[in-house]
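All protein chains of the complex are present and in place, except for one that has been dropped.
Right after this comes chain A.
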Amino acid sequence: MSEDQIFEYFHSEIVNYLYNEKTGNDLSALEYIGYASGYRLIERLTREWPRFKDELDTMKFICTDFWSVIYKKHIDNLRTNHQGVYVLQDNAFPFLTKISDGSEKLEHAPKYVAFTCGLIRGSLANLGINSTVTAEVQTMPSCKFHIQVNRT
């Protein structure tokens, strides 16, 4: 319980630090911090796991086990077009639930989801999936993460 609190405060300080200092509206540093953390974290988490069957299996892992240890809940909805696009929907994304759900705070949403985009991208990268992750917040506190798998 109390560990979540620490992470939440820490996250909001990271946002605070990276968003005010001379960066303007640039979220890339925030996303990169998430990426670096996700990349290293997944290496430790899945060390003793059997190999994932396929891409969908990996995504399911992100939605269930991964999400539930980090955010204490499952992703509410996973959709895919089976061509490399996945949409993960969280109806009450933890970093947004403490913010007023009126539309007037909507402009602040991007900075609170950028870290998590990076976290997903980093985790997938270390599982062998090269992707682009974006987030979309239409109404607080619900958030959709769009994962576009890059094939080369």
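Criterion: contacts are C-beta pairs under 8 Å (C-beta built on N, C-alpha and C of every residue); 3 or more make two chains touch, one makes a residue touch a chain; residues count from 1.
Just so it is clear, contacts and distances are computed from a predicted model.
**Student:** One chain of this complex is missing from the view, so tell me which of "NADH dehydrogenase subunit 2", "Galactosylgalactosylxylosylprotein 3-beta-glucuronosyltransferase", "Os01g0935100 protein" or "Trafficking protein particle complex subunit" is its UniProt name.
**Tutor:** When "NADH dehydrogenase subunit 2", "Galactosylgalactosylxylosylprotein 3-beta-glucuronosyltransferase", "Os01g0935100 protein" or "Trafficking protein particle complex subunit" are compared with UniProt, the left-out chain turns out to be "Trafficking protein particle complex subunit".
**Student:** Pick from A:Gln5, A:Asn81 or A:Asn150: which residue touches the chain that isn't shown?
**Tutor:** A:Gln5
**Student:** For review purposes, identify every residue of chain A that touches the missing chain, sorted by number.
**Tutor:** Residues of chain A in contact with the hidden chain: 2-7, 9-11, 13-14, 16-18, 21, 29, 32-34, 36-37, 40-41, 44-45, 48-50, 65-66, 68-70, 72.
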